[in-house]
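Here is the structure we will look at.
Partial complex: the chains shown occupy the same locations as in the complete assembly.
Letters A and B mark the chains as written, and numbering starts fresh at 1 in each.
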Amino acid sequence: MASNSCKSKILSNVLSCLNYKTGKFIIAESKRVGTLYRVIQLSIIGYLVGYVFLSKKSYQAKEESIQSAVITKLKGVAVTNTAESGRMVWEPVDYVIPPQGDAVFFIVTNFIETPNQKLGNCAESPDVPDGHCKGDKDCAKGESVKTGHGFRTGRCLRDNGKSSGTCEIYSWLCHDMTKSNENVLEAENFTIFIKNFIRFPKFSFSKANVQDTADKYHLKKCHYDELLEPYCPIFRLGDIVYRTGHSFQDMVLRGGSIGILIKWKCDLDRDHSECKPRYNFTRIDINASRESTGFNFRHARYYKNESGEVYRTQFKVYGIRINIMVHGKAGKFCIIPTVINIGSGLACIGGGTWLCDWILLYLMKKREFYKDWKFENVKKYEDTKQIPEEQQLTDQSPEV
Amino acid sequence: MASNSCKSKILSNVLSCLNYKTGKFIIAESKRVGTLYRVIQLSIIGYLVGYVFLSKKSYQAKEESIQSAVITKLKGVAVTNTAESGRMVWEPVDYVIPPQGDAVFFIVTNFIETPNQKLGNCAESPDVPDGHCKGDKDCAKGESVKTGHGFRTGRCLRDNGKSSGTCEIYSWLCHDMTKSNENVLEAENFTIFIKNFIRFPKFSFSKANVQDTADKYHLKKCHYDELLEPYCPIFRLGDIVYRTGHSFQDMVLRGGSIGILIKWKCDLDRDHSECKPRYNFTRIDINASRESTGFNFRHARYYKNESGEVYRTQFKVYGIRINIMVHGKAGKFCIIPTVINIGSGLACIGGGTWLCDWILLYLMKKREFYKDWKFENVKKYEDTKQIPEEQQLTDQSPEV
């Protein structure tokens, strides 16, 4: 008997758990507050659907850390006629540094050759402040000249009569002070073939900027053009510089650094063939004041003469440093961000009710009246407890 | 007296502020709606706990922009026997380009040597379309041959009788057209030692793929093996190519580009020793149609003879270009994403009640009846205002 009552109690519990409990509402026929509430509601829903989902695609999981590999290959030849080594033909193997086709490389467009350098003694160049001297005591033997070219021998070289001069140094540069004229390569028509392989690890999706092999022959001939050939990965050096908005001649002479930005913006919910690269060209050695500093460096070739003595030919090369930067962004539908956006949107609507309640209960003329209806004071019914009593049989589970 | 009443008013305000106000509910004993609501509730909670937190670990702040430094060192020797320079021993210093141990490097596996190149005149190779000519007028002096090897001298070279030929050019390539046979290195046993240092800036956590020094001697001997030695950072070149699923012989001959992906997936809530790299090997110079294009480039060594004349030995090297790409993802508990996920989850449950209300009030048979109970119309009690009157003394703060 007791067990029965117990069973029935459990049963009723379970059943009551399946009762649907929903909040009781009062209808405040205040059109102003009501309208306000609807406006809030609609604007949030509009924001969710229109901005968050349609425009920003926030229903997608995003991937921005891209894996990328770049291979480059240059073509084109130039000829120079230098006082030092006569007529010279420049092939990629000569003017691309390093030659192995990296993502960051340098194209020689102008150089100063100083052949057959040997170590010896000579005057430090006057441009180096630390090289100046008034007497031998300023040229302590063996000390290096700060940001200079060699080591002091202990002597101060002064043109007769002059009160100051420059220290004598032991240096490589001693046999070339005279002959150093520039030699410009005609680099405008060099072509750069860029091969870019990317991978989005999160979605394990990978692609290359060189489409399919069908148009292999086309690839040999085409040149990149923003409008006509946006996917041809072969670039004329002249075009690249032109697109950065700088003067080719200026860059060729003083050198410069150009960034080629490859952008992959892929919506992986769409067809993968729509995931295509965009190329962008900007000069990256420009200060705020847009004053360029150019780009150059020195490299040398070493030789030995019959007597085994080392000598070298040093090249001060000005040129264009290409820096290929790849940036990718992929999105694919994912439940989590979707729920997060919907959920927080709904919550904000809930916040809207708070605002409206507050207006209703604090700003409206009939606020006291509304309060009385919205809030039911339990306490003062304490004495009249017998009324609810009988309900206690049907014990209700709470709103969890 | 007035101040007293004022004080008491403030006090009652403060107290009433601590009253707990909770929504009044009606129990609609509709098992169907109730069940639906429970289902929604449980499914969302299940999604939160099971998918979001346990499976996706969305309680963690994620870091995907990794700082990485890679150092590589190759070992192994090969011997070749070329017509040009006889027996040659190839050490890393000879076959690794560049030699300084970068993350992107090239291993010579096959080369064509063209020694003692000097500048001179010869016929452009017939492969170059722009080099063809019918007469000298097609070979304007000084013009470069597009994607060719040199500069036109002004003469069109035709085998007697032939109507067309190729322009004569001034070029490096003039002394080697004949002898150019390939020489393959036995590169299968070369080993690559990869040292990878990573850092997650957000968590300022850093680690290296070379574990501790305890097994230093072991490090000298071990070879990477997916199953047996997954953490040994020494790789046989043969194994690497094998894992990409391509033929080693083919790659050795025509060259190719391989990406070694190092994946760091670290749960920083766990013990840091569990944060270990995974290695992955893929060939990255393959088009959609899986047709390889190979990889090669030219580099040269420059010499001078007694008379100071420059000549060079050019190597056209085929080989394997290794591109080590590091990708890392770390997660660590963070309160913000946790709150966001829980909050939006709860909000969605709230959305569930809306759905159920809507069903209850619009689709159920007894909808009108439920409506009457859910909604209490304030207006029609307006005349009977004296009832609430007395309540106004206990002024209630709103539900904020």
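Please note the rule applied: a residue touches a chain if its C-beta (ideal position, glycine included) is under 8 Å from a C-beta of that chain, and two chains touch if they have at least 3 such contacts.
What you see is a predicted model; the values in this text were computed from it and never measured.
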Subunit count for the whole complex, all chains sharing one sequence, 2 displayed: 3
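Heads up, the rule we're going with is that only the chains that are shown with their structure count from here on.
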Magnitude of the superposing rotation for chain A and chain B (Cα, nearest 5°): 120
Interface residues, chain A side, partner chain B - complex: 15-29, 63-65, 67-69, 71, 73, 75-79, 85, 87-89, 91-94, 98-103, 116, 186, 189, 191, 195, 197, 199, 201, 206, 208, 210-213, 301, 303, 306, 335-336, 339-347, 350, 354, 357-358, 361-362, 368-377, 396, 399-400
Residues of chain B that touch chain A when the two form their complex: 21, 23-31, 33-35, 37-38, 41, 47, 51-52, 56, 58, 64-66, 97-98, 104, 106, 119, 142, 144-151, 170-172, 257, 259, 261, 263, 282, 284-289, 291, 295, 297-300, 302-304, 306, 308, 310, 314, 321, 323, 325, 327, 329, 340-341, 343-348, 350-351, 353, 356-357, 360, 373-379, 381, 385, 388, 391-392, 394-396, 398-400
